[in-house]
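In this view, the complex is presented without one of its protein chains, the others remaining in place.
Order as written gives the chain letters A and B; numbering starts at 1 within each chain.
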Amino acid sequence: MGWEMTASLVVFFVLAALAVIGALSLIIQKHPIHSALSLIVVMVALAGLYLLMGAEFVAAVQIIVYGGAIMVLFVFVIMLLNAGVEEHTSISKMAGVPGLLLVVALAGFVAAAIARSAASVQSVSQSGTMSSTKEISGMIFKDFVYPFELTSFLILVAILGATVLAQREKS
Amino acid sequence: MNSFLAANAELLITIVKIVLLLFIVLTVNAYLTWFERKVVAHIQSRWGPHRVGPHGLLQPLADGVKFLFKEDPTPAGVDKFVYFLAPLLALSLALTSIALIPFGPDPIRLFGHVIYLGIAPPDVNIGILALFAITAMGVYGVALAGWSSNNKYSLFGGLRSSAQMISYELALTMSVVGVLLMAGSFNLKDIINAQAHHPEWGILGWNVWPQILGFFCFFVAAIADTNRAPFDLPEAEQELVGGFHTEYASFKFAMFFIAEYTNMITVSCLCSIMFFGGWLSPFPASWTFTHYLPSAVLIPFGLWVIWDGIRYETIFGRVILPVVGTAITALGAVFVFASNVNEFIQGPFWLLSKILVFLFVYVWMRGTLPRFRYDQLMSFGWKLLLPVSIVNVVLTSFAILAKMQWGGK
Partner (left out) sequence: MVPTNYYVILSAILFGLGVFAFIFKRNIITIFMSIELMLNAVNLAFVAFSQALGKLDGQVFVLFVIVVAAAEAAVGLGIIILIARNRQTLNVERVDLLKL
């Protein structure tokens, strides 16, 4: 029992470190394609964390949709627009350090507030039966059917919008 | 030492399985290239490789040695990190997908440890979804390779190839939904067992008959997703100008090559598992004499190899081929006389033969059909294949609903 607990913690810290390193790399890298690759690393690490929590369907959807479609879209656009290395302007460098401190303060505040109120929440043991696809799809199609239909409409609008926006003007 | 082994037995067994499966997959890849060259050559009325070793069987070895010793230049101006990452990504994702496939129903029981055939445990509840996730990530290998090569033809080839892959991925996943509705689970083992509900039906119980539309959509989409003929225009551009792997030299090109063939193997496995019953025998379960079929195939084949080897032209062939033939015959004989091994081998034998049939169909299509033009390819994927797979889903759901309403009285 103790060995199992420690194994979960080790896996959590490895995946969490991977996610944070990916996010830091997103900020530090100068070329947008490297930032995109770092974001993909973050998403895969988060999918691993979802698997650790027992949410297998969400983990698979995260990789398929986020990692396999949305980020591919980003990578395509970066390639098509031939985005180059970022230029430097003087403004951001000055505001960098105070900005970082403020962001750390923000993150710490959010984390502390939630952690204090979440202290009373019991962490339930992972049960694979809880997160089965059947249960999730039952909820989507019974309790959440109205948002589901709205999102299908939203996707249609997004497809039409993106197609119209990216068209070349007919001269 | 003993207690270390005992405590980490699962881990060690998994590591041994991984190494073994890696070795097997790479060897199968190598001989798949031989198989393809031979079959395409015979379709085109010529011999194919037949000088390097008996019947050209050592040609993959020669190719491997060539790849290792060729110069591996890195073009100027490439983005080094992404240039090195792309083939690595393609290869590792392709090999990872093999880990999720179960190769047989029964585990081996050895010293009290239960060893399943297949690296992932059989209760992966999202089996097929995880496979699609890995396939979805495979687009990056191609796109990043095309971009990082600092070559506008590579870039266009890579973009076209990855656009083709993501378009056909949609049709691929939709065409499988019918099978999933019938099986009620993403687990590959459950999908196979759902086709075994009537053991007396044998081949008639497989998913391909109710899901014939889904099968054709899946197979065509899979060929397009793996960038194989007749959908290989972005790749065949290398004969004209360059595809996404123009600027890649020996070893990295070999990595892309292996990734493509491994994807082919994965898709053949998926086809056989989802539509053709996986490890189920096509004969009804009561015909137990068909359990001798592996031996009935192996023994004559081994004898033929011996006979062919004795009359072969080169001395090397005259030595090696009879040895190989004797080994095959001995294996067949073992299966006749050891009945528990024979029972165990039934599942993997049928799965492997189905995979071989699909690989043959892949190679056959390459040798026979002309390529699609790129705009024909994209309109085929979006305007024909995707609507057909959606229609398949709708029809399957109606059929299941009808069965629930009127069938289960």
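Here, a residue touches a chain if its C-beta (ideal position, glycine included) is under 8 Å from a C-beta of that chain, and two chains touch if they have at least 3 such contacts.
Note that the coordinates shown come from a computational prediction; the quantities given were computed from them, not determined experimentally.
J.: So there's a chain missing from this view; which of the remaining chains does it actually touch?
T.: If we consider the entire complex, the absent chain touches A.
J.: Touching the hidden chain in the full complex, which residues of chain A are there? Just list them.
T.: Residues of chain A in touch with the missing chain: 5, 8-9, 12, 16, 19-20, 23-24, 26-27, 32, 35-36, 39, 42-43, 46, 49-50, 52-55, 57-58, 61-62, 65-66, 69-70, 73-74, 77-78, 80-81, 83, 86-87, 89, 91-92, 95-96, 99-100, 103-104, 106-108, 110-111, 114-115, 118-119, 121-126, 130-131, 135-136, 139-140, 143-144, 147-148, 151, 154-155, 157-159, 161-162, 164-166.
Keep in mind that, in the parts below, only the chains that are shown with their structure count from here on.
J.: Could you tell me the distance, in whole angstrom, between the mean C-alpha positions of chain A and chain B?
T.: 32
J.: Per the contact definition, I'd like the list of chain A residues that touch chain B in the complex.
T.: 31, 33-34, 37, 40, 56-57, 59-61, 63-64, 67-69, 72, 75-76, 79-80, 128, 132-133
J.: In the complex formed with chain A, which residues of chain B make contact?
T.: 79, 81-82, 85, 125-126, 129-130, 132-133, 136-137, 139-140, 143-144, 146-147, 155, 158-159, 162-163, 166, 169, 186
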